[in-house]
Each structure stands twice: as C-alpha cells, then as structure tokens.
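As you look at this complex, bear in mind that one protein chain is not there, while each of the others sits in place.
Every chain is named by a letter (A and B) in the order it is written, and numbering of its residues begins at 1.
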Amino acid sequence: MKTKWIAMICSAAMMVLLLSGCGGDNESSGSGGEGEKVSISIWHNWTGQDAKAVAMRKIIEDFRVDHPEIEVIDEGLPTDGLRTRLRTVAAADEMPELFVMFPDAMTKEFVKGNLLQPIDEELNANPEWRDNFIPNALDGFTVDGKVYSVPMNLAPSSFVFYNDALFKQHNVKVPETWEELQTAVQTFKENGVIPIALGNKTNWVAQSTFFSTVADRITGTDWFLKAVEQDGAKFTDPEFIDALKTFQELGELGAFQEGFNSLDETQMMQLYFQGNAAMVINGGWALANLVNNAPPEVLDNTHITIVPAISGGKGAPDTTSGVVGTGLGVSKKLSGSQKEAAMKLFYALAGPDGQKATLESSTLVSYNIELDKSKAHPLFVELYDLIQNVKIVPVYDSKLGSATVEVVNNGLQELLMGGNAEDIAAKIQSAQATAVEN
Amino acid sequence: MSSTTPMFMGKAGPSAQAGTQVWRRTRNAIFWTLLTCYGIVTLYPFLWLVLSAFKTNEDFYVRPFGLPQVWHSENFMKAWDSSRLGTAFGNSLIVALGALVLTLFIAALTSFILARFQFRWKGGVLAFFVVGMLIPIHSTLVPLFILMKQMSLLNTYWALILPYTAFALPTAVFVLTAYLTSVPRDLEEAAFIDGTGLWGLFFRIMLPMSIPALATVTILSFLHSWNDFSFALVFINKTALKTLPLAIANFADGYQTDYGLTLAAMTLSVIPTIALYLVFQEQMMKGMTAGAVKG
Partner (left out) sequence: MKGCEKSMNALRSKRFIITGLVPAVVIYSLFVFVPVVWSAYYGFFSWSGMGEAKYIGLGNYAEILRDPVFGRALKNNVIFVLASVFGQIPLALVLAVLLHKNNFLQRFLRSAIFLPMVLSTVVIGMIWQYIYHPQIGILNFLLDALKLGDWKLQWLSDGHIAIYSLIPPLIWSYVGLYLIIFMSALQNIPGEIHDAAKIDGVSGVRKLLSISLPMIKNTVQVAVILCISGSLKSFDLVYIMTKGGPAHATELLATYMYNSTFATYRYGFGSAISTSIMLISLLLIGTSQWLTSRRRARE
C-alpha cells in the first residue's frame, strides 16, 4: 500500500516537471503569435533612482504608450550582473533583441561571435542623426567598417573634482602643472588633508580615471595607438616607463590616502564628501552622484578641472582620457517586423530625443546638442563648458585587449605598492603581444 | 546569570575548599562575561545592518558607525515599494522552500539506502555524490543555461528549484549518510521484525531519527537558495519571477548606491532566515532530547 502511495507521489512530481516544461514552451510561442503584436525584449542597467536611469525608463514607458502594437519586455540588471548574463547567453547564442552594450572590447568580441547585426542602413536612412555625433564617436562600435551601435552618452574618464574651500584654507593654487600638483600634494599632506581620494579596489579606477591621462600626457596618443597594435612601439619603451614612474612618484609623495587599494569607488567619493580630501579624480559620471549625495558645504565648493600638464611630455595638455558611452546591441537574429519594432525603440533611446533626455539628466552625450543651462545644475554646466574645450584621448581599457587590461590594472596596484616599473611594463608588453598575435 | 548555576551546584564543600570555590566562581564569571562579549561582537554586524537601514546616504557616508541622525523608517516602505520586493519575497519563498522539500526528501531517501543497504555500486554512488561538493558553481552557468533552454525550463520556478536541489544534494547526502552510519540500528531492526515495510521504516523510523542531521541540511539548503545570486541572475529574466537577491541588487546601479534602501531591503530579507533558525533551533533541541531519551 505504502509503496503505491509513494510511487504515485513520485510520478506526480515527474508529471509536474514535464508539464512545467511544456508550459514554458507554450508561453514563449504564445507571445510571438498573438495577432499583430510584436514583442521585443531589452536588457539594460538603468535600475537606479538617478536621473539618467529614470530618464531612460521614462522613454521606454512613453514608447509603450505611443506604440501599443509593440510589446516591450524590459529588464534592468546591475551592471556587473548584466555583463555576466550577457556572457552566458552569448555562449548559448540566445541574445535578447536589444541590450546595453559597451564599446570596444565587448562590441568586438560579440561581432566576432557572430551575434550582432550592423545598423548602417538605419544610420544612412537618417543622415541628420548620423552626422550629428561628435568626431570618432562611432569608432568604438565599428568593426571592419560596419557600425553596430551608437553611443548613448559620453564618458570622459578623468576630471579633477576639487574642494575649493580646502584649497583657499591652506593657500594652495589649483594645479595647472605637474610641479604645482606635487606642491599641492605636499602642502595638503603636511596639513593632514588627504590630497587626492582614491579607491582602487575595483582595479580599473586608477587606470581609467588617472593613469590613462597621465600616460597620454607623457607618451602622446600616437605612441599609445602604435603600442596597442604592437607596431613600432612597445610598452617597454622608455616613455611608457617614464609614465609609470611619474605616476608611482606621485603616489610615493603621499598623494593618495592610506589603504587606497582596499576602497571602492563609492568609498572614494565618500572620503571626498566627508570633506577629508581636497581632490578626487573621477570620470564625468561621478557628477550625478556628487550632486545627489554630497553635503552642501562640499558640493557648493566643488569645481572641476583636468589633470595638469606635464612639461616635456609628448602629449597635448588640453586633453582628458575618455570613451564614448554605452550603446545598444542589436541581435543578429532580428528580422522583419520585429526588427522594425526594435529599431524604433533603438531610435527612441539613442536618437536625437533620447540624447536630449540624457543630457537633461546631467549626463554628457557624444551628440551635438545645446545644453539648456537654465535647467541644469551649475556644476553640470561647469562640466559641460569644460568639455567643449577639451579633447578626448583614448582611455587605456578601451583600446587594449581585455586580458591586457587585467594586467595593466593589477600592474598599477602593484606599482602604487612599490612595484618595479620595468617589470610591470614587461608584463603589460607580453600580454598585449599575445593579444595581438591571436 | 542562570548559566553559571551548574557550576554552583556542587555542594558547598568543607571550609578547606572554600578558597578554590571562590576562585572557581570568579573564573567562571570572567569566562562567561568574555563569552557574552564574544556573542555581542558577533551580533554587532547585524545591529549595524539594521541601524544603517534607517540612514540617508549622506548620514551613512559621514557617520558609517554612528546612530542615525534622523530615523528614516520610511526607508523600509520605500524599499518595499520601489523594487517589487513583495513579489521577489514570494518568489524566493517558493523557490527556497521548493528546493528545500525536494532536497530533504530525496537526500534522506538516498542516504537511508546508502547507510543501511549493501549493494555492489554503493561506494561508487557515494563518491559520485561527494564529488559534487567540490564544484565551483560559476563554471556550470553556461552549460546549465544551454541545458535548461533545451528542456524549456528557463523562466520557470523549476529553473531555480532543480539546480538548487541538485547542488544541495551532495552535501545533504554526505551529512545524512555520515550521520546515519553513526546511529545504532536497534530501532529499525525491532520495527523490521515487527513487520514494518521498507517505506514504513523510512518514514516512521529513519526520518524522525535523523532530525538533527536534517536540521543541518535544512539550514544549509535554505540559506543557499535564499541568498543565491548567480543562478537567479542567469536563469530568470521575467521580472515577475525574480528572487530577492536580484531585487536587492537593483538598488545599486553601476555608479551609485542608495545605502538606506539597500540595507533596509537586506534587513527585510534576513527576517525569514532568522525566523527559520529560531523555529528550527527549537526543533533541533527537541529532536536532540528525544534522541537522548531513546539512547
């Protein structure tokens, strides 16, 4: 008797399993075949309560209202989670119709994996859209002459945010040359103020926000691009070692607070918000955080400039490292009415209106539109004005192979802990040489 | 404190022993004070979590260890509303409890067989399961995703229940089998002679007998499915089916985190696990005393 009872439970469980399997099937085929309604899914990282995320979600909401014939299934994930998820579904060739995609390494790998389709057709159909991007804005999304996406923002990665009150209090000049920066560091340090807050636990921070610009000042952009291609320049060249050493010396001078390798970017901003640090070097994206979270006494005294000039360097002084922002990847499998619908949403998010909404949410864009200064926060106006006169040079992690980026990032942590510049340079060189070979 | 009573129970000895008695008392007092301090220290992080949940970002940044300047109890309401925490809560409960029940039943049955029967492939089967304890889960994400896609399990509760069960099985089987092998077989033999069938043995004798080990398995299995992020991230993309860790992660975008809301959501998410522990602690103590009576 008992045995039968158990057997029944077991078989019931199995039935449920099987049924649920079939159920899943039915559902997915159901959404496609529902009359005229087309369904597209979009994965993004606009999950927060910050202005940019809110603006993007609003565009999607409005799109739903304007296009009742299109069903938009949107899914927000934290950025790290989005990357992991995309990597997994890429391996299974199951990309969503649209997804937030990073320029350079990710775009290249996904194109190589035959997962994306180019959007040249749509761009050429809308020349006023295509031609309004800032110069080189599409490079990070271009592979073998085909354009796969457009940037939806601009991410200059290296600005000096400084607390003017602390500079005045300790009688320090806002540095315009490297020597002045060194003096500033020394003065602040003597007075118990953290000269530059740094949070390099997530190890891209030092590379992206500071070192890329310093290196460009010293080696010049041409050298870097050659070294990336391993064509006539190597990372063991004296100019690169000079850049590493310059950076290391600044660290040895005590520019960064103790324990900078164990704090993350949030905690680095936290130090600055507490008024304990005179400067923090971070990308343009930090502005929204600053405006939302810094206490008024810090926010009102904050101004923005670029990393000071380095005399004797081959690079231009009026530049900052940076990269165009994320775009949207379009799945290879899209066609027909579904593709049409997806491209409509693409245009709503990344077209002129989307770019305008992004700019109005205090986020820089790679697109030519005027900022309505009366509506924006004064600090964002300051940033916007600054960027008009500054040229963007490539940030290291946008051009190097992803394995090399890991070596650079770890190498910089090692460098700031007293590592040998020549050894680190050799490791970077060998990683990039391997990357180019493959 | 009442805990020291056992030490005091020794009858007050002759005056010659009074000195040692006093010494022993002080020693015990110091010892238990230290242990209590240790307990408070291990509790502190939880306290920190709850306190920080009442803070604004600015308050959190400027005074991470202080009490909240203003108690923002609305953080909890906001957290609950803004990220569909309620749905996520329900989903997590379904998935974690589903996996728990499945794990307990299947693992107990397997362990019963492995511990009590002799058959040819016994060692092999046990080893086969134990290897599963050594697997770092991230390497299985891609193959599992492809498998579940082919079985059309993605975006159903089963996409989480089944892998959670499968990954909890090795430890569960291992703990339960080890436990059963160390427990005497008298009860079962008596019942068997009384004519109880094998399923009867399993349900009436073996399950109640292994309550302490089942308790351990319960904790491990439930906590694992309750807190898992990786599987939930990859195998579920319907918002309606998302579990708590994903919902909580959504409070943080790449560049800024609302700490008040995040920590409020985390505090809420800890409640069921604490409740489970408290309930279960009672059960475990009961099970243990019952076992002692039997022994």
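Simple rule for what comes next: a residue touches a chain if its C-beta (ideal position, glycine included) is under 8 Å from a C-beta of that chain, and two chains touch if they have at least 3 such contacts.
This one's a predicted model, so the numbers in the text were calculated from it and none came from an experiment.
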In the whole complex, not just what's shown, which of A:262, A:311, A:337 or A:420 touches the removed chain?
A:262
Just name the one of B:91, B:171 or B:221 that touches the chain not displayed here.
B:171
So one chain is hidden, and I want to know which residue out of B:67, B:133, B:240 or B:279 touches that hidden chain in the complete assembly.
B:133
For the chain that's not shown, point to the residue among A:46, A:110 or A:210 touching it.
A:110
Note that chain A touches the chain not displayed via residues 6-7, 10, 13, 83-84, 87, 90-91, 93, 105, 109-110, 112-115, 194, 200-203, 257-263, 267, 271, 274, 276, 402-403, 405-406, 410-411, 413-414, 417, 419, 438
Can you name the residues of chain B that touch the chain not displayed here?
1-3, 5-6, 32, 35-36, 38-40, 42-43, 45-46, 48-49, 64-65, 102, 106-107, 109-110, 112-113, 116-119, 125, 128-140, 142-144, 147, 162-163, 165-167, 169-171, 173-175, 178-179, 181-183, 185, 189, 192-193, 198-199, 212-213, 215-216, 219-220, 223, 227, 245, 248, 266, 269-270, 273-274, 276-278, 281, 284-285, 287-289, 291-292, 295
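One rule holds in what follows: only the chains that are shown with their structure count from here on.
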Would you kindly tell me how far, in whole Å, the mean C-alpha position of chain B lies from that of chain A?
38
Residue positions on chain B within touch of chain A in the complex are 57-58, 61-62, 82, 141-142, 145-146, 149, 151-158, 162, 197, 199-200, 203, 229-230, 233-234, 237, 239, 246, 249-258
Note: in the complex, chain A contacts chain B through residues 2-3, 6, 17, 20-25, 27-28, 41, 43, 45-50, 53, 75-81, 84-85, 88-89, 91-92, 94, 96, 265-266, 270, 273-274, 285-286, 288-289, 292-295
